[in-house]
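With one protein chain withheld, the remaining protein chains of the complex are depicted in position.
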Amino acid sequence: MKKLLAMVLAITMILSMAACGGSGKGNKTESGKLDTSKEVEVVMYFISDRPAGQDIIDENMNKIFKEKLNCTLKVNWIPWSDYKNTYNLLLSSGESVDLIYCAGWLGYSQLAQQGAFKNVDELWPTYAPENYAKATDEAKAQTIVDGKMYCIPTLWATYYGQGPLWRTDILEGTELEGIVLDSFENIEKYADFCKENYPEILPIEMNSNGSNYDSMWGRYLGLREMGIFYYDPTEEHPTLKTFTELDSCEDFLNMMARWNEKGFYSKSCLSDTSGDSSAEKGTAFLRCHNVDSFSGYQMKTNLGSSDFQWQFQDIGKYAAHLPFTQDAVCVPSGSKNPERAVALWNLITTDQEAYDAFYYGIEGTSYKLNDDGSVTMLDPDTYSTSGMWTVRTTGLTRDAEGTPAEWNEWHETWEKMIKENDVWEKYSSLTVDTAGLDTELANINDVMLKYWAPLELGLNTNGVEGGVAEFNEKLQQAGVEKVREAYQKQLDAYVEGLNK
Amino acid sequence: MKEFFKEIKKNRALFSMIVPALLLTIIFSYAPMAGLVLAFKNYRFDLGIFKSPFNGVENFRFLFVSGDGWRLTKNTILYNLLNLVTSQALAVVIAIFISEIRCKVYKKITQSLIFLPYFISWVLVGAFALAIFNYETGLMNNLVTAAGKERINVYAIPGVWPWIICAFNAWKWCGYNSVIYIAAITGVDQEIYEAASIDGANIFQRIRLITLPCIRPTIVIMLLLQVGRILRGDFEMFYQLVGANGQLYDATDVIDTYVFRALTTSTNLGMTAAASLYQSVVCFVVIMVVNGITRKVEEDYALF
Partner (left out) sequence: MANNIKPQSKIKNSVSTSAFYAIAYIVVGFMALICLIPFIIVVSGSFTSENYLLFHGYSILPKEFSLEAYKILFKVPGTIIKAYGVSIYVTVVGTALGLMITTITSYALSRRDFKYRSKISFFFYFTTLFNGGMLCSYIFITRYLHLRDSLWVLILPGMFSVFHLLIMRSFCQAVPFEIIESAKIDGAGEYRIFFSVIMPLLKSGMATIGLFMALGYWNNWYQAMLYINDQDKYPLQYLLYNMLQKTEAMQRVAALSGIVVKDMPKNSLKMSMAVVATGPILLVYPFVQRYFVKGITIGSVKG
């Protein structure tokens, strides 16, 4: 048997060396002027499903690209069903990809640290100068991983803005008509009202995706988050605290326990894996989410495919931009034409004609422009706006028909808030470096889901106090102090940089 | 070695029979095995599998650092043993019953129906489970309240979940597994049964003395195959039935669900590989021992 084992091992080794050797080699880029004499094909990957009528859209936009940059764009679509499995595989396989969608939620900084992308310190300003000029310093700072930039972020401003999103049509003619849910008391009042008048329906949407109420509470108090920690940006030297270390933690947990007691959401909600938005479907009245969801729901009503009326309120004390790396484009390390790819990106994000052709398609076929400047997608079964969201650019992107006025109002409000008070915004360029903490973060992630999720919803069986004690103990075991120490150092260094 | 080639020469025909399977195994299973080395590496995309730097056992730490590794290992093994015994026992009983049933139509129809759960994905099973056990609107609690009793929050009682999961598992795989046993019973030489009935054997003697011994090799193989997966869990099943319900994890967590949860926000390929390698090694040790014992008792029944 031993001999056989040895043989098996030997065969495996030999075959494997042959099979899996060699992956993407990083070829050096030389700076200089873009040479467009040779026609090239730029390969782009992003996550979305290919619409049925995409062929003519591709043809149309490539005509423009050919004329302006002597290149064509080949778009490969990673279907939504597959990205969890195939995204990393694609980057590791060494296939030649020139541009790929990336984002914080896809693990941008970790991937960059692991060498998945080319450094764009030179590529970006050299070959995409207009795009580079448009990007804010804040956005540029956010792309930095270990001292270098690895992505081109979106030029589209988005905002921290989370809060209740609730049905108003059920309030008409009642004493609660016109109520604004800008505090947790009002949310409770609203839910009480629903419970009383519609006892059959659980008022608050909640499922296995967990709640956001803890981070909403933090925002309500004006705290910013860093990983699982919270800090008060108004302090001169902010310190990181876990949620349970906040003074008001007990109030929050007691409130949630009371909500659970009152039956605002299902006691079995954490086992509901259906992934449905019950508020959107009408089996709940209130959901905690963002202004984009609000816009989507209300747009449906405005265009006549739903009867529900919606309202949204940001519950946060301060406003700030979301990191611009929330949507980004990267040049994978296996790219063969990085210069042209970046130049093409520049074209699409700064030239309205190229942008329209890429994002909306062909006027009259896939979209039409309305008199008020908004755009209507024609035949959404066949065509769609591009799934490459990074391309959205303030100034080039048009409003969609039926967008509720409040959507724009909110954006203006936030922009004004940021201008008036940058207490949150000045921390926006703080990025988290997780290097060397993988083990602890994995364990903390587990503790959060296992102990915090039920505790937060008031579902755990041994009460608030017992639950908190257990949670803290597990968090310690998972190595929270090591993470805190590392993060605090990064935060301190950032604060020091601010004061310079 | 020399002996080996001599044997090949002697048994040319038999050896040639296994060549296609050997080739497929080598190409699709052995060739990619280099991936195992990832468990000991700090993977870098630009360097690839072989050039990425080694980082010792760092990747394994997350399994054990908070002391959860042993609990998970124990849970996984207990679940597998429980599922193994219940699902195989149910399948054997059903298979024997079905093959004893004389009414052909009844036999055929029931046999087909028992196969149906195999086609219902865990996603749907999970949705049904929620529809049964849901605290507010579940079928069970509707019955309970109709009977004038207090509602039961099944999703807060960890103790019952091993049984619920095991019941769903046995239900889903009963048809599939029983087909194997039915086929084995069908493969028994009919002359033996005829001879037995001439000798006046009753139905119990027939099952005990003919059917069971004849399907014993199949039962043993099925058990051994399951034992070889003792540290692996059906992620879909656990996930769809339990969801993100932390209260139940103490009773329902297996290695696969833990790894999924811990690494949801991570792109660390090394840690995934490490968890899988740990499962492999434990399975390897267990199956070597169990197979060794089986070989001692009855050589033909062993896996290898």
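Each chain gets a letter, A and B, in the order it is written, and its residues are counted from 1.
Heads up, the rule we're going with is that a contact is a pair of C-beta atoms (placed from the backbone, for glycine too) under 8 Å apart; a residue touches a chain by one contact, two chains touch by 3 or more.
Just so you know, these numbers come straight off a predicted model, no measurement behind them.
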Which candidate, B:114, B:164 or B:262, sits in contact with the chain we can't see? B:114
Of B:141, B:218 or B:266, which sits in contact with the chain we cannot see? B:218
Return the single residue from B:13, B:147, B:198 or B:297 that touches the missing chain. B:13
Applying the definition given at the start, please give the residues of subunit A touching the unseen chain. 1, 4, 8, 16, 18-20, 23, 48-50, 52, 76, 79-82, 85-86, 89, 92-95, 274-278, 280-283, 292-297, 299-300, 303, 305-306, 375, 377, 380-381, 384-385, 387, 389, 399-403
By the contact criterion defined above, which parts of subunit B meet the unshown chain? Give residue numbers in ascending order. 4, 7, 11, 13-15, 17-18, 20-22, 24-25, 27-36, 38, 49, 93-94, 97-98, 100-102, 104, 106-121, 123-125, 127-128, 131, 137, 171, 174-176, 179-180, 182-191, 193, 202-204, 214, 217-218, 220-222, 224-225, 228-229, 269, 272-273, 276-277, 280, 283-284, 287, 300, 302-304
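Here is the rule we use: only the chains that are shown with their structure count from here on.
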So how far apart, in whole Å, are subunit A and subunit B when each is placed at the average of its C-alpha atoms? 37
Interfacial residue positions of subunit B with respect to subunit A in the complex: 26, 30-35, 43-51, 58, 61-62, 65-68, 123, 126-127, 130, 133-136, 138, 153-156, 239-249, 258, 261-269, 271
Contact residues on subunit A for subunit B in the complex? 8, 11-13, 15-26, 88, 91-92, 94, 106-107, 110-111, 114-116, 202, 208-210, 263, 266-268, 270-274, 332-333, 438-443, 445-447, 449-454, 459-461, 474, 477-479
